[in-house]
Every structure is written in C-alpha cells, then in structure tokens.
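A protein chain is absent from this complex, but the other protein chains hold their places.
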C-alpha cells in the first residue's frame, strides 16, 4: 500500500460544476422574465432569489473546503478567485431581475433580450467547462468564446446606452432602464472574469 | 536565553483594533449628521474627513508593517485584505457624508436612518471583534451577526430605492438621494467583506 501524502481533493470540481449550474438557471429565469407580465415576474423574481441563495451556499461550501483542505487541485488563490467570480455572475443577474420588478419596467428595449441571450450562452459554456477543469482539457475554446461573447455584449451595451439616451425622454425612466442594462453588462463582465481565471489556471498547469 | 527566530508580531492586532475604532467614529458622525442643520453638517463633515485621514494612516501603518515583517500572525494576504476592507468601510461612509453636504440634502427619507443604524451596529461589532483576533475566540458570532445585518441592510436598501422612485418626482433630487443611499449600501457591503475575511482567517486557524 502506498501512502498518498498529497491527496488531491477532486470534489472541488464537483462544487464548481454545481455552482455554475445555478448560473444557467439564473440566466434562463432572466430570459423568461423579459416576456412575462408583472404577476409572472414576481414569481420569477422569487425563483431567482432562491437560485441566488443556492449559489451563495455553493460559494460558501467551496470557501469552507478551501480553508480546511491542505492540498488543493490548483492554486488556493485561483480557487478562491474562481468561486468569487462565479458568485459575482449570479449577484449581478439577481440584481438585474430584482430591479426589473422593483421599477415595474413593463417595456424593455429589444436589445436587452440580446444582452440576456449572451448571458444564457455564457452560463451554458461556463457550466460545460467546469467539469473539464479536472482534466484541464478543451478549456481554450471555452475562454476564447466567452471573451468573444463579452466583446459582443460590450458593443451591444454601448449601442443600447446611446439608444436609451436618444429615445427615452423621461429622465426617471431613463435612470431605471440604465441601471438594469448596466447590471446585465456587469454580469457579462463577470462571466469574462470567470473565463480569465480559468485561463490562468489552465496556463499554470500546462 | 533562547533566540526567538520567529517572533510573532502581535502589534497587528492593536493596529486592526485602532483602525476599526475609526469606523465607530465615522458611523456615529453619520448618525449625528442626519438630524443636523446645514451649518452643523459642515462641522460634522470636517470631523468625518479627519476620521477618514486617521483611518487612512492606520491602513498605511498596517501595510508598512506588513511589508517589513517576516513572520506575521496570520496569512499576509489576509492581513492585506482585512486592512483594505476596513479602509473601504471608512471611504464609503466618508463619501456618503460628503455627498449629503455637497448636494445640500436637507430632508433625507426616514429609512436612511435605518441604513445608518446598521452601519453603527456593524462598526461596533467590528471594533469589538478585532482584539479577539489575537485569541481567535468568539469570532463566529461576530461574522454571523454582521452577515445578518448586511442582509437586513440590503432589504432596507431595495425598499428605499423603490420608495425613492415612487415618491421623488424631481429627477435631479432623485439622482442625489439615490447616490447617497447607494454609498451607504456600499458601506454595509464593505462591513460584510470585513466579516468574511475574518471568517476566512478564523477557519484557517481552526
């Protein structure tokens, strides 16, 4: 029998995969919310809040395990960063959903749907990539694609901002809409940060 | 006589306690400011600015000592994070106070007092917890309570935001009030980050 002095705690991969799965749920709820009426939105906001709580618990599980594990599958700092980055994605999506309900924004500009589609795609790619951290395989395509999506989201966001300022004449409505599209843009940025952290991890291991 | 090759620099605890004490001062100044007239507010803003400078110096002392100390009582990164987090609490409170004066906000909504009360309580809990870092005892209750407070502050903030948009019809006044309540919310978030860093430190040592 060989004594394993440095057991690699593989369950981190499962925890990251679970955490990313909540992001898919969150992005899908956001997409449903766009087409829903005010009543349905409240139900969806409640589901979003539940998803955010689950994501929060997933983050805490990762942090707890990190602080109690001596040997980790990759750099402690990178595990910490990845967990925080995933958590940020959820927080921004939840805030956007909450503001849509809070501000009673019945008509959202069509480009908001484009922003949400980017988030859905980014969430799917992230959830698919997390299990591949175990083998460190096929991660390159993931972060190239998420970076491409974020660039696309950034351009869409700036066009949307210009449109809002051109078309919305009620300053208070403008403030509301601007805040929602900013939160969605923050969420897209947060997905890019997840991808950049994964790139860092993959490069160190290569 | 035994040569101590690895003296643990205990004065970090004193520095953190001093730093947190400035937060209590800052939160109390904010509370006084709410009930004060315009003239008294200017005096209070000056006192806030002084408190912020002292907090800044406390942060710099920690950073200097950190960079010149070989053996630290806990992880260097955690010391750095804790000092930065404490500094952020002060910065947000000082910015809120400054904006109240700058924007000449005579009438603040009652819920703002609730936000400030949370900050006062969080500051007190933080100041009481810092000396306990030395023995790593009784820290669990501290960060559970600060997390609970932050959740409460977050809910109050969202209600306040909805109220502002419902009741304030002057968009420029709305922008001013929104910015102040956002800074107070940022301060509450910053206190939670302090508590989370303390949790990380405590878990590693346990």
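Every chain is named by a letter (A and B) in the order it is written, and numbering of its residues begins at 1.
FYI, contacts are C-beta pairs under 8 Å (C-beta built on N, C-alpha and C of every residue); 3 or more make two chains touch, one makes a residue touch a chain.
The structure displayed is predicted, hence computed values, not measured ones.
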Handout entry: Contact with the hidden chain (one of B:18, B:31 or B:63)
Key = B:63
Exercise for the section: May I ask you to list the residues on chain B that touch the chain which is not drawn? Expected result: 63-64, 67-68, 77, 98, 102-103, 171-172, 175-176
Exercise for the section: Against the chain that's been left off, what residues of chain A make contact? List them. Expected result: 77, 158, 161-162, 165, 169, 171, 174-175, 178, 200, 203-204
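Here is the rule we go by: only the chains that are shown with their structure count from here on.
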Practice task
Would you kindly tell me how far, in whole Å, the mean C-alpha position of chain B lies from that of chain A?
Solution key: 28
